[in-house]
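The complex appears here minus one protein chain, its other protein chains still in place.
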Amino acid sequence: MSSNTFGKLLSVTTFGESHGPAIGCVVDGCPPGLELAAEEFAHDLQRRATGKSRHTSARREADEVEILSGVYEGRTTGTPIALLVRNTDARSKDYADIAAQFRPGHADYSYWQKYGIRDPRGGGRSSARETTMRVAAAVIAKKWLQQRHGVSVRGFLAQIGEVKPGGFDWSAVEDNPFFWPHAPQVPELESYMDALRKSGDSVGARVTVVADGVPPGWGEPIYGKLDGELASALMSINAVKGVEIGDGFDVVAQKGTHHRDLIAPDGFASNHAGGILGGISTGQQVVASIALKPTSSLRLPGPTVDVNGNPVEVVTTGRHDPCVGIRATPIAEAMVALVLMDQALRHRAQCGDVGTITPRIPAGPGLGEAE
Amino acid sequence: MSSNTFGKLLSVTTFGESHGPAIGCVVDGCPPGLELAAEEFAHDLQRRATGKSRHTSARREADEVEILSGVYEGRTTGTPIALLVRNTDARSKDYADIAAQFRPGHADYSYWQKYGIRDPRGGGRSSARETTMRVAAAVIAKKWLQQRHGVSVRGFLAQIGEVKPGGFDWSAVEDNPFFWPHAPQVPELESYMDALRKSGDSVGARVTVVADGVPPGWGEPIYGKLDGELASALMSINAVKGVEIGDGFDVVAQKGTHHRDLIAPDGFASNHAGGILGGISTGQQVVASIALKPTSSLRLPGPTVDVNGNPVEVVTTGRHDPCVGIRATPIAEAMVALVLMDQALRHRAQCGDVGTITPRIPAGPGLGEAE
Amino acid sequence: MSSNTFGKLLSVTTFGESHGPAIGCVVDGCPPGLELAAEEFAHDLQRRATGKSRHTSARREADEVEILSGVYEGRTTGTPIALLVRNTDARSKDYADIAAQFRPGHADYSYWQKYGIRDPRGGGRSSARETTMRVAAAVIAKKWLQQRHGVSVRGFLAQIGEVKPGGFDWSAVEDNPFFWPHAPQVPELESYMDALRKSGDSVGARVTVVADGVPPGWGEPIYGKLDGELASALMSINAVKGVEIGDGFDVVAQKGTHHRDLIAPDGFASNHAGGILGGISTGQQVVASIALKPTSSLRLPGPTVDVNGNPVEVVTTGRHDPCVGIRATPIAEAMVALVLMDQALRHRAQCGDVGTITPRIPAGPGLGEAE
Partner (left out) sequence: MSSNTFGKLLSVTTFGESHGPAIGCVVDGCPPGLELAAEEFAHDLQRRATGKSRHTSARREADEVEILSGVYEGRTTGTPIALLVRNTDARSKDYADIAAQFRPGHADYSYWQKYGIRDPRGGGRSSARETTMRVAAAVIAKKWLQQRHGVSVRGFLAQIGEVKPGGFDWSAVEDNPFFWPHAPQVPELESYMDALRKSGDSVGARVTVVADGVPPGWGEPIYGKLDGELASALMSINAVKGVEIGDGFDVVAQKGTHHRDLIAPDGFASNHAGGILGGISTGQQVVASIALKPTSSLRLPGPTVDVNGNPVEVVTTGRHDPCVGIRATPIAEAMVALVLMDQALRHRAQCGDVGTITPRIPAGPGLGEAE
């Protein structure tokens, strides 16, 4: 399969560079009959967009989605759905200075070594601009998951630098520019980001995504495990350096008696596993977290080499996010939703449409919800 | 692609259950002409095997590999290499009691919900016995990587419970049953494991794998990224709940000025990135770590339900590892080696056989080596 | 996907050489719960086997199938089903003379050019021995198709050399060693083959496969079309040089008014299309035919070159079929059945389990059945 395509039955192929004429995607394998209109993409694309607050890059893209195919009279036909977004606010001249240099911590050098040619404008293909189309594609997946299975996929910013949420409330997440789950901390975060931006430095972040309503049985052992596919899907997001399912790296220090989620007829007692055992969903909340590195595009100078191998000092002057994790929440949600829909179709293929296997154990307590 | 196959050009299909007649794999896409003999599998299979020390499961398998195809007069022919290992020490009666119960923290319930049928003997397909064939397949990958590119893949146990290495020396790793990189701590670990085994409980662990000599340019953006594929390959190992590349989750609290690996003509100054930028290798050490949960197969009883939905108390009496992480080092190495070889072939397909792109920056300091 | 694997959701990976220790396959993606026993493979493997009549190769293989995995207490579990057949009657010394020569019309030269190494014993991987495992895998597909959808897949020999059937009766096909649909011609065919065998020459053949009961809707446009996948599956059979769907090459001289299959509420009026339109089944009989070349392994000498490029005269003394088409009927059925089951699962994935779309047009007249 092509390396710009992911998903086995619901497959998404993305294309486009940061400063090229357009970015787009082809979503193939969507069941027929789903209602779909161009307006439906706006909400999640706006959640992902730059330029909405002073805490993200100043680039302002309309991100208007044109549906090129696969929809007839407002419903999907089962044929490939092509989505197109024109780039309108690219400032390629910002990159003229660094076209012949390799920014430390960027894909500049590795792309160059692989291909012997690279599009330096805005990072070209390696830019997070590409994630626009993941979010667009996932609008379809989220809708289908909700309509067909009652599954919802939500995310939040779980840490930024050293700052962790002091409380948790889903209803707060969409009411601040950080997707932060604890409203009282928002002013603190605003100050934190302002200071960071002024310093010219950047910082890392942690994002958590939760899927509610996933029925037991999704996921294909051994190499198509639900957690395995979440791992590659999430790791493919720009700047991600780690992926956790459930308790993640905390399990290293746990005892088995603590970790195992006990089962009772009225529900699981806990969810250390993050809703996945043996690569297959258990019916509990599916919980995944990612670590995003601090962006390497800094105003602060640093030593590097140019394409001739000479040492130079590089300064990045383009428009960049001081914390790429801030906008990563809808992107991470998108990848989780796309993986889930793909697995749902794969499960239906092998095991049939409707699960009727007993006993079915209730999910038990969910993250941030009344227990 | 089938869910029991991984790899795009070097593909590995595994089959077999823990207590079935045999386990095996088919390795397809291997270049022709590689010398290969059945004896070469013994070393890594013994590193992975149970029953060698009191700290792992007591099951003793000969793990004798039969080469069924793909090798002629001692060399690979380019056709699929099938490897077979007969199961010889299965004690299925240990599982009679739990055949109708769902062990908390195990794949029992999720397999049952997916398929409506499961082989309870030794965990069936969900058993870590399957990883034997990953290790066998990777013997081929390790050899090819070494011969063709001078790449070596090594791992070690980086944490067990709360215990972290107090020092680091590659030469210590293979001289103790834990793959522990600091010899003076081995007695402490022995005591720790003895106490744990007596308690009937289990504990988690962390394993790190390092690949030296990986040239820059391996990895396919966007959805075939080297780190993305490492993530799914490693997450597919039994009990893994988290994957990190380079600094992993530590990046959450890092600043960009700290994280970015500065570049000089005589080498990278650091390797926070773990040797991968934009999904493509940089020529530095490739570093990946995993978190392994404490096994859920405990002698200590716990509440669960049976297949009729009735509450029961379960006790696992089969032979199990109190810390599955101990034997995970060769398995994690295997997955890294298989991903690397696959990516090497993919890179050759698109970009040609020999990298000659300049400038090529030296790797810089490696983990645990003189800087 | 590996080149020794086919099928997207029901995937079959085969391995093994003609004179290696064993041949085998891994069938992945089979729905759970299907009853399956080792004895069920015998019937179709015997239909394909050599050594049953004087008209095929004298090699006598037991073709005993061992189920290595994927079946528990007589039912499939949804995990990969590995099947193994040991080679028992290989006479490799027959090939010593030709190990360093390229037989004209054989894969000897092309394998050598690709890999620089080849297993000359019995043709190695290029031998039709490999098709044993396709037939074995298809036993599972045929059973599932019959049980789940009432689909049956049958084939017959439609031409041998210049001889065409003088009549058609399904009930005759299994009562002669040629799968010939017209009993009165069997003595003529016996004489024809006896004379051919004495002459040392070989002859081509045509085989037709018919699938009854295929519901409308199977097949994925554009590049996963049912006819497209039948074409590659059938072309992959040894010696096949052509594939036709329905009227096949006869359409070149047809007019549209003749070719189009008119539709009436009580059924299609004809089936020139072979049951497939736009790559999707129509509910009519699916009809595919293949052309098999005369085998190139002849006792009659012919000029060629050796591995040093010197001209030599080659004579093939091993045991060979004077008409490989005779045994090709069960092999062609196998490939059709495997493609159909794969497409059935793919259709279920995207479009759901049960077709309820109206109007559904009856199939109309079938090949060789009362109209």
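The letters A, B and C name the chains in turn, as written, and every chain counts its residues from 1.
Note that in this section a residue touches a chain if its C-beta (ideal position, glycine included) is under 8 Å from a C-beta of that chain, and two chains touch if they have at least 3 such contacts.
Keep in mind it's a predicted model, so treat the numbers as computed, not measured.
A.B. asks: List the shown chains that the missing chain touches in the full complex.
C.D. replies: So, taking every chain into account, the missing one touches A, B, C.
A.B. asks: Considering the whole complex, which of C:Asn87, C:Asn176, C:Ser202 or C:Thr329 touches the chain not shown?
C.D. replies: From the options C:Asn87, C:Asn176, C:Ser202 or C:Thr329, the contact with the absent chain belongs to C:Ser202.
A.B. asks: Identify the residue among A:Asp63, A:Asp119 or A:Asp261 that touches the chain left out of the display.
C.D. replies: Touching the chain that is not displayed is residue A:Asp119.
A.B. asks: Since one chain has been left out of the picture, which residues of chain A touch it in the full complex?
C.D. replies: Its contact residues with the unshown chain are 1-5, 7-8, 11, 13-17, 20-24, 26, 28-29, 32-33, 66, 68-70, 72, 75, 77-82, 84, 114-119, 124-125.
A.B. asks: Counting contacts across the full complex, list the positions on chain B that touch the omitted chain.
C.D. replies: 1, 9, 29-32, 78-79, 221, 345-346, 348-354
A.B. asks: Take the complete complex as the reference. Which residues in chain C touch the chain that isn't displayed?
C.D. replies: On the side of chain C, residues 1, 3-6, 8, 14, 102-107, 109-116, 125-126, 130, 159-162, 201-206, 215-225, 227-236, 240-265, 269, 272-274, 276-283, 291-296, 298, 300, 302-305, 307-311, 346-347, 351, 355, 357-361 touch the unshown chain.
Here, only the chains that are shown with their structure count from here on.
A.B. asks: Through what angle, between 0 and 180°, must chain A be rotated so its C-alpha atoms fit those of chain B, rounded to a multiple of 5?
C.D. replies: 180
A.B. asks: Counting residue numbers used by both copies over all numbers at the interface, does the chain B-chain C contact come out same (over half shared) or different (under half)?
C.D. replies: Chain B and chain C contact each other through largely matching residue numbers.
A.B. asks: Could you grab the centroid distance between chain A and chain C? Build each centroid from C-alpha atoms only and quote it in angstrom.
C.D. replies: One centre to the other, that is 45 Å.
A.B. asks: If you average the CA atoms of chain A and of chain B, how far apart do the two points sit, in angstrom?
C.D. replies: 26
A.B. asks: Hey, how far is the Cα centre of chain B from the one of chain C, in Å?
C.D. replies: About 39 Å separates the centre of chain B from that of chain C.
A.B. asks: Send over the residues of chain A in touch with two or more other chains.
C.D. replies: Within chain A, residues 1, 221, 346, 351 contact more than one other chain.
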